[in-house]
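Notes follow once the structure below has been shown.
Removed: one protein chain of the complex. Kept in place: all other protein chains.
For clarity, chains are labelled A and B in written order, and residue numbers in each chain start from 1.
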Amino acid sequence: MTSATPLAGYSYAYLDAQTKRMIRRAILKAVAVPGYQVPFGSREMPLPYGWGTGGIQLTAALIGRDDTLKVIDQGADDTTNAVSIRAFFQRTAGVKTTTRTEEASLIQTRHRIPETPLQPGQILVYQVPIPEPLRWLEPRESETRRMHAWAEYGPMHVKLYEDIARHGEIAVSYAYPVMVEGRYLMSPSPIPKFDNPKLHRSPALQLFGAGREKRIYAIPPYSDVRSLDFQDHPFRIEPHGHACALCGSTDSFLNEVVMDDTGKRMHVCSDTDYCTTRRDHLEQGEAAE
Amino acid sequence: MYVSVTGGERAIAAAHRQLGQARRGDPAIPELSIAQIKAQMTLAVDRVMQEGSLHDPDLAALAIKQARGDLVEAIFLLRAYRTTLPRFGTSEVVKTAAMRVTRRISAIFKDVPGGQVLGQTFDYTHRLLDFSLMDEAEGQGQEEEASRRAAEAVPHPMPGIAAVLDGESLLEAPGDADAGDGAAVADLTRRPLEFPAGRDLRLQALARGDEGFLLALGYSTQRGYGNNHPFVGEIRQGSVAISLVPEELGFPIEIGEIELSECEMVNQFAGAPGKPPQFTRGYGLAFGENERKAMSMALVDRALRARDLGEPVDGPAQDEEFVLYHADNVEAQGFVQHLKLPHYVDFQSELDLVRSIRARFADSDHDGEGEQA
Partner (left out) sequence: MNPAASLALAPGFADPESDGQALFRAVLEAMSHPGRILRPGCDLSPPRPFPSLAGAVALTLCDAETPLWLDPRFAAAAGWLRFHCGAPIVEAAEQAIFAFLDGAALPEGMDAFPAGSALAPEDGVTLVIAVEALGQGQDFILSGPGIVGEVLLSVSGLSPRFWRQRRQQEGLFPMGRDAILVAPDGLVGLPRTTRCREG
């Protein structure tokens, strides 16, 4: 998709200069305090709160004419909200867009990390609904702020331990909490726990935006990010034992697709670019034979 | 062979076309005009301006038209537009004491200086559907003339009721109600809420907060969830001047006039060591004739002062974080409606987890002594 002229009458990428500066300052402080939620004066955007305004504000503050933008939701470029957000940036920034992870300089994502390993220089922008990892244990913001200030994370460890006592395992399958650089407890956004290992020592810069809750946080490249666990119950990802029906992958995150009303299922890669690329290579391989 | 569903772009474009058609409806029916909405759906326009946090009746009417009458959607449109507007200054504090009053009532005294002026209100109407309104009728000329004459008879400036109680120092002074020390007023739209929130931020949040939510919370205080014995000290509606001091001039100039509704509640008296008891205040202010909103706001404002006044906090309306975090319907509708977005990846993770736990459960059932009957 090639660039176009941005929307007349609006600032580049919609946000006015003052808002961009405010977000840019928040981003820099977030990078300086990895995993800590920096409050910022989130603005109303033309898309509703809860639909990615935090990610959109981050992308709008970052993006420039030299960027190539990829937008995914549930790992796919073609889900309706990813389409809507990509169109928003095409209209307001006239920027080049792509579905290829490898070609993107900026990737905005909802609920997945791309399967294709990220490269130095890439920026991954996560859309975050609830930035506070302690929120389900403690509804009050005034209290959770304190807990982060003094690293009082005991209640989280207790909750996880209670899961083990009750269920035999930690009963958290997405938004699995992590410790960043050994200091801040952080929610990685509602990515499946399957994706958690990709957070650790990533060559990319990872930025997290929560528009409605008005917080920005960051993981600098190559940072230490560890999923919470216990010595006798280490963090692990169960192999799902399926293969993608389209490309055969056994080590990507797969979605069940219900085929008919007898409940027949098949499994398909959630990351559409990863799956398409694999299929292309398989076809080329076959053609070469 | 399974082919994954694509065409999200086409689906969205088709949905937008359909929406455009639905908005216009049957082309044989005359299109709604902005002028009609402004003039004849004034209260809807007032609410959209209030919660949209932008005073512009034309834009509010446009938002209502575009939103097919869904006021929460219209509020969102106006808020999003507000974001794009440059800020070039802050007005002087509006002088509601100098309001050109069209309606002014008080519940705490039978007669008051300036009188009880009912103005235009639904208050004493009988709620009977008026079927004569089913047709568009002409000629209300005589009644218009009468009401115009009545408006001219209203005293101006209208003396405030608080002054009556002030004379005996029975009512806390406005300044006492704020923790402030002359510090600049915080701006909710520039910095996010932090707790404890000052009264200035609370009032801003309440001003733009959802009327239904505040109405319910205000109601709850009257039913015992943090009762503060409210009385309507004064409600006034009318027009006020907006002034600004441009930096180049150094003196105030009037830039326009707007309609406001103001509500001063007089509440339960409080005392402090060394200070005799006084009645306390709750305050509400809204654009246009948004009186119910101003009243709800005043009830919740007073409830939120519980902590400051040393009262026990036991009702939801008194819980600052609960009230202020959930009052904004732009935030609320966004997050509630976001549940419609695809969540199938997280659901997949939950499916995998619950199956795993169930498998473990089934295993332990086989191993266990099976006593669960």
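Just so we're on the same page, a residue touches a chain if its C-beta (ideal position, glycine included) is under 8 Å from a C-beta of that chain, and two chains touch if they have at least 3 such contacts.
Keep in mind it's a predicted model, so treat the numbers as computed, not measured.
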Touch partners, limited to displayed chains, of the chain removed from view | A
Could you tell which one of A:R145, A:R226 or A:H242 touches the chain left off the display?
-> A:R145
From A:M156, A:L205 or A:V268, residue that would touch the chain that is not displayed | A:L205
Residue, one of A:K20, A:R86, A:R112 or A:K214, that touches the chain absent here = A:K20
Omitted-chain footprint on chain A covers residues 11-12, 17-18, 20-22, 24-34, 36, 38-39, 61-65, 121, 145-146, 149-150, 181, 183-184, 205, 220-224
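Everything that follows uses one rule, which is that only the chains that are shown with their structure count from here on.
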Along chain B, where are the residues that touch chain A in the complex?
-> 2, 4, 6-9, 11-12, 76, 79-80, 82-84, 86-87, 189-196, 321, 325, 330-331, 333-338, 341-346, 348-353, 356-357, 360, 364
Residue numbers on chain A that touch chain B, as the complex places them | 10-11, 14, 16, 18-19, 22, 39-46, 48-51, 53, 73-76, 78-84, 87, 110-112, 129, 139-142, 167-169, 171-175, 190, 192-194, 212, 214-215, 238, 240, 245-246, 253-257, 259, 266, 268, 270, 272
